[in-house]
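Here the complex is missing a single protein chain, while all its other protein chains stay put.
Residue numbering begins at 1 within each chain, and the chains themselves are lettered A and B in the order written.
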Amino acid sequence: MLRIVLERRAEPSLVMSILSPLLAVCLTLAASAVLFLALGKDPLKAMHAYFVAPLIDPWSLQELIVKATPLVMIGVGLSFCYLSNNWNIGAEGQYVMGGIFGGWAALLFHQSGSPLGVPAVMAMGAAGGMLLALVPAVLKVRLGTNEILTSLMLVYIAELLLDYLVRGPWRDPRALNFPQSVTFDVGIPILVEGSRIHVGAALAVVAAIGGFLVLRGTLKGFEVRVLGQAPRAAAFAGFSPARTTLLVFALSGALAGLAGALEVVGTMNQLRPTISPGYGFAAIIVAFLGRLNPIGVIVAGLLLALSYLGGENAQIMMKIPLNATRVLQGLLLFFVLACDLLILYRIRIRPWSRAGQG
Amino acid sequence: MDLATAIILTVVTASTPLLLAALGELVVERSGVLNLGVEGMMVMGAACGFAAAFTTGSPSVGILAAMAAGMAMAALFAGLVLGLVANQVACGLALTILGLGLSGLIGQGFVGQKLEPMAKIAIPLLSGIPVLGPVLFRQDPFVYTSFALVGFAAWFLSATRAGLILRAIGDNHASAHALGHDVLMVRFLAVLFGGACAGLAGGYLSLVYTPFWVTGMSAGRGWIALALVVFASWRPGRVLFGAYFFGAMSIGQLHLQALRGVLPDFLVLPGQFWSALPYAATIVVLVAISRARGRGGAAPAMLGTVFAPDR
Partner (left out) sequence: MAEAVDRQSEQGAPGRALLPVVAAAGLVKRFGLLTANDRIDLRVDPGEIHALLGENGAGKSTLVKMLYGLLQPDSGTIQWRGEPVVIDGPAAARRLGIGMVFQHFSLFDSLTVAENVALALDGGESRAALARRLAKVSADYGLALEPDRYVHTLSVGERQRIEIVRCLLQDPRLLILDEPTAVLTPQEADQLFRTLGRLAREGRAILYITHRLDEVRRFCHRATILRHGKVVGVCDPRHETPATLARMMIGADVGSVHDRRADVAAGPVRLAVRDLTSAREDRHGVALRGVSFDVRGGEILAIAGVAGNGQAELFAHISGERASDRNDMVAISGLDAGDKGIGERRKLGAAFVPEERLGHAAAPRLSLSDNAILTGHGISRLMSGWRIDRAAALAVVDAVTQGFDVRKGRRDPEAASLSGGNLQKFVVGREILRDPALLVVSQPTWGVDAGAAAIIRQALVDLARRGSAVLMISQDLDEIFQIADRIAVIHDGRISACHPIAEMSSERLGLLMGGAEQVDAGAR
């Protein structure tokens, strides 16, 4: 008989910290084949529709960037949160709030032709997301309230607020009772002529590179890392956990809010009751898959965007339900977390000893 | 049946799934494990329970399937956090994301189908008491189970040796290991129990509460159940109180919405505001609890920490 033994490495393996996300992706691909088989679809054709077809069509490639934009933006902010042990899981709500505030700005500047419209939408969006994110942060810092549950509850509240606004005060009276706002005319600058890729894509890359540099080279980034790994050592260094908590929540809220505002005003061009296919939650996966490293987040964001696109594609082409995408995303996060084990531990196969214990 | 009784009955129906799921999570957390995936286990219970009951025509099979689905999800979680020492918060989130997706797949063939609501069991004599009788003694088996479970959890934790070991592991897993208690096995069983309870709660939603399947029908109840455990300071009796408080509030807001014409103007708010009430109340309650108790307090000392013995 053999048994599997975990053996702690003296130091984390550098090789494994790069290999483990790749391994997780491979395992997810394998699991997807099983899933498609279970759904009665040809796994090869399904995997082609999911993971290959979107990559060989130029229109899809543009869409990939459009979808990756919010994921990367939110993922970068969440990396700061999770590195510092702040469990902000309400990015979806902060994204929605950013959409609401950005949409509000777009409504204010509607038909004004003012050049201030674009910056106003972005600033308002970021502010909206930040405000919502600061609620759990302040409650955590001031009263010690668990941020996991409060940040999540605010997701439901933000979604209901959006629902109220687009069905109530902000509904376009000419929309034949459809719950949607007017079509915005603020005009978020487009990066690639003739595509839907707007300035947000560039901002997402800037956020990722900026985030990387802050984490790598500045005291603030150092503070974030120490606080997450060894809170007592952070206090000993003279870093304030409260200030860092407020900062990372504000940052991630602002990035999620900005993503929401740009999506609503730049991509959808109007507010509707639902403005996110779960970007805020998928970004949690993006952050972990990118190993909480903003550069890794870019790659992970593209991958998750591919899963959304592939999901839509497979639905159209092979009638594979959209929920399959969520299943794959959930599995991917599981595999990422499981493979992380390899960074700190070595897996050894040993003959079964007499002992049950230990 | 008068209106008051009818309202109280709906409160019982709204509270039962919260109570079931929160009790399971309470036992899990007392063993030192934080499973944030209650929502995922619950919605899987709802989907599998409905699918099984509809296919076989037997509600009992549905109940068993719901519990089995919750336990299977819990086992997956346990494998990661106990076996592979993964982060509990992240794994709980993964469980929820996976559960919401997988339940959608399983349930998609059943959208729009309807089940006969489960028969209520009337306890002779007692069910004849006015108001209280129908509320307490003419209920479906889930409600009785939920009450029994409160008593069981309280008795198990305070009076049995197994409960003592479970609490000890939640208090200090290294010591418990040193004394020869099997930390991982006890936690594994606790997590499975939590999964069964969450699955049962989900089964209640699709077999009794509605009774039909809608994608994502748990609608945040799993998260509220998590908040209830904090609210209850990890004590079973207080979970009962908390669950009924939330149940009453969510029913209350529905009735307030229905009373539009009657209410004074300032209470006439859009429906979305009332729907947001349980979520807002959860935040308020969490804040009140943390104010009252200060940081940490009654939480099991090992909550959310990993245990990896030398081998």
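The rule is short, and it goes like this: contacts are C-beta pairs under 8 Å (C-beta built on N, C-alpha and C of every residue); 3 or more make two chains touch, one makes a residue touch a chain.
None of the values given here were measured: they were computed from a predicted structure.
Peer 1: Pick from B:I121, B:L179, B:A258 or B:V284: which residue touches the chain that isn't shown?
Peer 2: Spelled out, the listed residue whose C-beta touches the missing chain is B:L179.
Peer 1: Touching the absent chain in the whole complex: find that residue among A:L22, A:A230 or A:I347.
Peer 2: A:A230
Peer 1: Considering the whole complex, which of A:S114, A:T218 or A:T274 touches the chain not shown?
Peer 2: Per the contact definition at the top, the residue touching the missing chain is A:T218.
Peer 1: Please identify, in ascending order, the residues of subunit A that touch the omitted chain?
Peer 2: On the subunit A side, contact with the omitted chain comes from 7-8, 10-12, 217-219, 222, 225-226, 229-230, 232-238, 346, 353-358.
Peer 1: For subunit B, which positions touch the chain that isn't shown here?
Peer 2: The list for subunit B reads 161, 164-165, 167-168, 171-172, 174-181, 296, 300-301, 310.
One rule holds for everything that comes next: only the chains that are shown with their structure count from here on.
Peer 1: On a C-alpha centroid basis, what's the spacing between subunit A and subunit B, in Å?
Peer 2: 28
Peer 1: Going by the contact rule at the top, pick out the subunit B residues touching subunit A in the complex.
Peer 2: 36, 40, 76, 80, 84-87, 89-91, 93-102, 104-105, 108, 180, 215, 220, 223, 226-227, 230, 270, 272-273, 275-276, 279-280, 282-283, 286-287, 289-291, 294-296, 308-311
Peer 1: Touching subunit B in the complex: which residues of subunit A?
Peer 2: 5-8, 39, 82, 87, 89, 135, 139, 143-146, 148-150, 152-154, 156-157, 160-161, 163-164, 167-168, 281, 284-285, 288, 321-331, 333-334, 337-338, 340-341, 345, 357-358
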